[in-house]
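Omission of a single protein chain aside, the complex is shown with its protein chains in their original locations.
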């Protein structure tokens, strides 16, 4: 059964004030189009969880959607500081909960696996654990040593962008996988955005590539270029120039306000956004072809 | 640097009396050629770990290679009983250590991840845990409830069969993945057998398909049809007829002895074994073509 | 009409099991009878049922009858294939599986299953295959079904070894363990259907056409209760039998 709907409908139906949101994708496939729609719909009090808040949460925090961030690295990747989140934390207007990358991902692994916690080897570093009561210890019954554990993270809603999916939400993903699959399995509701909607026969031609099964997906949205200014492997490049520009834009509330007005509030959807970026950007972000060697599954 | 060598050399160099061996592959890619070479080399006192001992360990137990089996399902899949392992256990001549599938695989996950244990949700079933002291409990610090845990399994040597690999051991695998990748990462030494040795550019054309990296591999052996009578997806079919025949062969020590003489001891290697199977079997096990749709990684 | 005689015990069990499945169910399944039941349900009232195999295959579309749970025909054209650890964690333990099929050498009065040993564990009289995935399926699938021939030795009052649990000693014993699934819901045999009552005890809730309660009692190792609402199952329909015989198992391997 098809789950295809517009991004507008998917956000309206599945993202609510106060939800814990995991917009997934580690540097790759970050679903900016979804965050822009959330900003446009004025959704409030969200708990924004992501290993790297990245520009996507910097914009949502600036737009007033968030009450709290949960993260493990708060930077503008390859550029520097994540100014809006940082300013809000330093000003005391935004709650936060902090982990290392591995403990953040372990929380998702526990959530996705239905486990009450995940163990981690000792790191010797205790300052963060002293500040965050979610870090606990259990005694290893085999050696008697203390083992650090973290509890499951189960977002209310995860947004996952993929290269290609069928209308039921069975999705092929390649390139950097990050924590995307775990976020989908850990979450209660899943909004899938896809660069291409394909016939199910394409998905079935390579079942090992299907990392997200339709059975856990609630909405399927066809959103080309959803990930800009991040990227979609094989479809378009990362807009490094914009990541640099954001470092300037995000310096003041005023310039962020202008950006949001021009590129979010005054733009109806991702198609209009992409169109507005114009041919120079389209040209600059084009990815040439470099195809995988096919494999034979065999006709049995 | 190439790690390619003959199966004979790989077994001689990396499998020793008393080792814990994990011949991996859940129903698929079972490396029978490696077990036959181990039998020919007269290696003794092995601890044979596999979720499903399958015919591969039935033959090794019959040949006197094993002191113990570690398993979670001891049957001839789709046929019935695994007669030689069962007879040895009932006669008290073979030690055993038993798990459920999930606890067996969780042990590999712990071993592969460098973790001291893996937790599992309660199953309510305690009879097996009462018999196997490796099942322990820890207290969930978040809820106070008891959680079952199992310790890591770290085999001395794992044998892993794959569809295609380069000479350094970077390997593409597709079809049923079972516990293969975990066995490789959990083991101290890894012998990789491959249906095809390909140029590294083939591997690099689809990095998401590379489940086993060369850095954990010790020996790479080019062994077409390594998995018969199990199968290699896309290369040849499962020999269901032989699984039925083994049910007869394995009824007596005599008929097993005859089988081992004819098909293991008197055969120098897998090429001769395959040749000896003859054209009728080759024909019957042929797999037609059913190719995956390629994906574009992009030329960046 | 002599329709009700025109089928064998295996067909009868497959048809009755298929009818328990709902459209949209995600079913953890093995080969043989449960696999046929799923495929029959998909071709009749449950087109959106999805099968999961413990080997890691989701949404298989086999073009021939699979002869083992690792048959390559289950992989070619499947929706997704993942590792065994993923299947047991992301799907089963996480709660994404609606239905599990179970089987074993013994099933007792409270739906507990023995697939491990007859006799003493350290010195077994008969060494059975062991749990495989059943310990976890019995605990974590939302609901479970058992399909088995009705024989006295298969239905003892207490199993020799609890490989996977039903309702343990009855009452709230199962609930107290904290397992997520609801436990065995229906036991389908060649004589009828058994279901747990409020106390978790298996009682007869349906007889197949032409079968008497006494016949079932004779083949059951405890004092079997009959539900007040005990019914007679509808015999297999010609269309169900046609699909089974012509489409699903024309070689009559399992039926």
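First chain written, first letter: the chains are A, B and C, and each begins at residue 1.
Everything below uses one rule, namely that contacts are C-beta pairs under 8 Å (C-beta built on N, C-alpha and C of every residue); 3 or more make two chains touch, one makes a residue touch a chain.
What you see is a predicted model, and the numbers here were worked out from it, not measured in a lab.
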{"item": "Visible chains in contact with the missing one", "value": "A, B"}
{"item": "Given A:36, A:50 or A:86, the one touching the chain that is not displayed", "value": "A:86"}
{"item": "Of B:16, B:204, B:222 or B:251, the residue in touch with the unshown chain", "value": "B:204"}
{"item": "Omitted-chain contact residue, chosen from A:18, A:64, A:78 or A:268", "value": "A:78"}
{"item": "Touching residues (missing chain, whole complex) on chain A", "value": "26-28, 51-52, 71-75, 77-78, 81-82, 86, 89-90, 92, 98-103, 105-106, 108-109, 120-128, 131, 145, 174-182, 230-231, 233, 237-238, 240, 243, 287, 290"}
{"item": "Where the unshown chain meets chain B, residue by residue", "value": "1, 112-115, 170, 185, 200, 203-205, 207-208, 210-211, 213-216, 297-300"}
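Keep this in mind: only the chains that are shown with their structure count from here on.
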{"item": "Minimum number of chain-to-chain contact steps, chain A to chain B", "value": "1"}
{"item": "Reference chain A; chain at largest CA-centroid distance", "value": "C"}
{"item": "Selected interface, A-C versus B-C, where C-beta contact pairs are more numerous", "value": "B-C"}
{"item": "Approximate Å spacing (C-alpha centroids) for the pair chain A, chain B", "value": "37"}
{"item": "Euclidean distance of C-alpha centroids - chain B vs chain C, Å", "value": "29"}
{"item": "Chain A and chain C: spacing of chain centres that average the CA atoms, whole Å", "value": "40"}
{"item": "Interface hub residues of chain A, defined as touching at least two other chains", "value": "114-115, 205, 208, 297-300"}
{"item": "Per-residue multi-chain contacts in chain C, two or more chains", "value": "57, 71-72, 75-77, 81-82, 93, 140, 180"}
